[in-house]
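As you look at this complex, bear in mind that one protein chain is not there, while each of the others sits in place.
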Amino acid sequence: MASVGFGLITAAVLAISAVGFTLQFAVTNVLNLAFASIMTLAAFVAYWINQAGMSIWIALIASMAVGALVSVALNYAVYSPFQRRGSAPITLVIVSLGMALIIEFGVAAIDGGISVSYNMGQSRTLRFAGLILTTVQLIIIAISVVVMVGVYGLLRYTKLGKAMRATAANRMLARNCGIRAGQVISATWALTGALCGLAGTVFAIDVGSFDPTSTDIFLVLILAAVFLGGPGHAYGAMLGALIIGLATEVSAAYIAADYKYVVAFVILLAMLAVRPTGLLGAKT
Amino acid sequence: MSAELQTALLATGVTAGYGGDPVIRDVSVRAESGQVISVVGPNGSGKSTLLKAIVGVLRVSAGRVSIRGRDVTNATPEDMARTGVGYVPQVDDVFAPLSVRENLEMGGYLLPRQQVPDRIEHVLTVFPRLSTMVRRPAGKLSGGERKMLALARVLMLGPDLFLLDEPTANLAPAIARTLLDEQVTELAKSGAAVLIVEQRARAVLAVSDYTYVMGGGQLRMEGTPAELTASPAFVASFLGGHHDPAGSAG
Partner (left out) sequence: MLYLIILLVYTAVDAMACLGLSQQFGVAGVTNFGFIIFQAAGAYMAAVLALPSDSANGGFQLYIGGFHLPFPLPWIGAAAAGGVLALPFTFLVGRRLRGDFAAVGLLVTAVLLNLLVTNYRPLFNGDAGVSLVPAPLHSGMFVGTSNGYQYGFAIGGLVLAVAVYWFLRRITESPYGRSLRAMRDNDKVADSLGKNLVALRTGVLVTGGAIAGLSGAILVDFIGVWSPAAWSYAETIVLFTAVIIGGAGNHVGALLGALLVPVGFEEITRYISNNNPNLPPNLLPSLQWVAIGLLIAVFLWVRPQGVLPERKRVIEPPAQEARTQRTRRWRSSPTPEVLKAIGVSKDFGGVQAVAGVSLSVTKGTLTGLIGPNGAGKSTLLSLLAGTEKVSSGRISYMGQDITVLPAYRRARVGLVRTFQLASEFKRLTVVENLLSAVPGNRGDSFLGALAGRWYWRRDEAGAAERAYALIESFGLGDKANDYAGDLSGGQRRLVEIMRALMTEPDVLLLDEPMAGVHPDLARRIGEALRELCRQGMTILMVEHELAIVDELCDPVIVMADGQVLAQGTMAELRDRSEVVEAYLVG
């Protein structure tokens, strides 16, 4: 039962990042493999602010801003020029790997590669529906739920959200409706970048001790969740995150904890082999 | 001068293509408010290219496009929408994963928020079939229903100029007839200018005020439907070759 609790927390962190990743892909058609490294950067910025004396929750806000800024800059300076040139998707992926290296090891160069952790202050444990969770863990789950509801509301009810979905579905037709696709895309990068930053800090809070390479394996979970739900499909990513989060943690109760990620890996490869459009259908 | 201000659409000497050699060369068309202007011609004659060049999807390398006297040559599609132009492409004409209602909301993107629901109500009275399926994803509609939605989408903004690219393609003849005879003529009657590209020459000529005939990327003929149907050259231009007045093979 404890593993269900862990599963929920992993799912919570995963959901924020998976939704961000898949929305990026949906609107911009870029498989941004630098996503995990931007998470790392945001987590470390939060650490440095935290070290300077601020509460981690304030630092969290800052990390969202960092995520947004870096993502928008990345698109403006790198991805967009390559796309305008008509580069093949695989070229974009290779470039995104290069960006991942620059960001992740840029942080490592400054940090020195040592593991760090936040000053979290005191936290109490609570009993909640048969699970034992700390207040911090509950806050993480709460943040994730708020984000999910927020993203859902954004996409369903706001003008920007619908413009994002329209741009993702048919960019030229969106422009014919008067939607400034370029602005929508920049807004998407900013928004999903903020989610990325948030996910990074929340991830770091959850694992406790982290170093610049901690998110490498997490990228696998993100990709598994994204492809399980269907690449580009926001609600699919939420569902995928829940399934992957629970599956990895629950499996840890049965196979040794070190191999729990194998489940995610197997699911990802199975989806790629059998149904690359995901459970909930393709991005159109 | 003031006459030009009234001309809803004036395209002169337009040359455009997909990047390499131009597909259309030196094409001029003109549409006034309240008119249905058709562009017909065999496949590959450049009709779709002309519309795409006007609306900004393709680059115009020579010539000029103006709307009510304003130069909009090579304006972006987003700006064309703001100028009051409603373009319905031949394919990819709806947002497939969005519902019918959401498609209409996208059509009304440029409208002030409060106006949108009323506008949707109005558009649904023009296309009553759609009101029975407002929650359905557009990708799940039949061919005819999709085309209706595509038209309804541009109707949301109440444009002064409609550019329709083969709206009856893939539609059953009866539905195609209704679309042209009723809905397209309605648009013109309410004061808009309609430039419609079509393969079904007979059907569209029946509702047109003026027709241009294209072939091989250029303008071959033009005139009122009456003039054209009386002309033997008109039929010949569709079937290639030269028309021999004596009636024997060309």
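Going by the order they are written in, the chains are A and B; count residues from 1 in each one.
In this section, contacts are C-beta pairs under 8 Å (C-beta built on N, C-alpha and C of every residue); 3 or more make two chains touch, one makes a residue touch a chain.
As the structure is a computational prediction, the values presented were derived from the model and not from experiment.
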Hidden partner chain, touching residue among A:99, A:133 or A:252: A:99
Chain not shown: contacting residue from A:6, A:44 or A:261: A:261
Where the missing chain touches subunit A, by residue: 31, 33, 78, 81-82, 87-95, 97-106, 108-109, 112-114, 216-217, 219-220, 223-224, 227, 231, 256, 258-259, 261-262, 265, 268-269, 272-273, 276
Residues from subunit B at the interface with the omitted partner, ascending: 20-21, 23, 42-44, 142-143, 166, 168-170, 198-203, 235-236, 238-241, 247-250
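Criterion: only the chains that are shown with their structure count from here on.
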Complex contacts: residues of subunit B adjacent to subunit A: 55, 57, 76-78, 80-82, 87, 89, 92-98, 102, 105-107, 109-110, 113, 139, 153, 157
Of all residues in subunit A, those that touch subunit B in their complex: 159, 162-163, 165-166, 169-170, 172-181, 284
